[in-house]
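Comments concern the structure below.
Only a single protein chain was left out; the remaining protein chains are all shown in position.
And now, chain A:
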Amino acid sequence: MRVNFTVNGRQQEADDVWEGESLLYVLRERMGLPGSKNACEQGECGSCTVRLDGVPVCSCLVAAGQVEGREVTTVEGLADYAKHRESAHPGGGCASGACGTSLQDAQQWKAKGQDSQTGEGTELSPIQQAFIDAGAVQCGFCTPGLLVAADELLERNDTPSDADIREALSGNLCRCTGYEKILDAVRLAAARQGEVV
């Protein structure tokens, strides 16, 4: 079947989609957007969290057919989404048009020197920057899902208590960090948001 939907503000069309293919599979393997992760494909870990018409969902549990005509935001579009939050119109999606990972790119990451440490040169949403600054990223496999979930929390609640943060992120497993620095990151992003307003 063919599925038409919007990903990170850009109209997309997926052809020859199998019955039962998940949104996660379509994003990762057909759209070239591997940012949403595949840790359990059972809806238990939250690594694949994306927003579907603004609502955080486990994309591994969403059948591709269900997204027909709808809007999906992935971690690749998070910075843009956060930027355009006020106008409620998530903008031009992946700005460079090159969010996907070709084999050449995918073969390995390359440290980008100073830039990649500070986030300089790459536009990041406040929650992305806060995850870097707080040391909330270790292996980083849980990170995309956590970022999408945390960003949605901050959109709803700009001064979340620790209990609120824990509740909002309870569907996202992280095996590396012990969560403490993830809490720090969300607190940090909330505090910075507060300063701006």
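Following the convention adopted for this analysis, a contact is a pair of C-beta atoms (placed from the backbone, for glycine too) under 8 Å apart; a residue touches a chain by one contact, two chains touch by 3 or more; residues count from 1.
What we mean here is this: contacts and distances are computed from a predicted model.
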Quick one: the chain not pictured, UniProt calls it what, "Xanthine dehydrogenase subunit D", "Cytochrome P450", "Simple sugar transport system permease protein" or "Heterodisulfide reductase subunit B"?
-> "Xanthine dehydrogenase subunit D"
Candidates A:13, A:68 or A:180 - the one touching the absent chain = A:180
By the document's definition of touch, the residue of A:45, A:72 or A:188 touching the omitted chain is A:45
Go through chain A and note every residue touching the omitted chain.
-> 18, 20-21, 25, 28-29, 32-42, 44-45, 47, 74-76, 78-79, 99, 101-103, 105-119, 122, 124, 128-129, 131-133, 135, 137-144, 147, 163, 165-167, 169-183
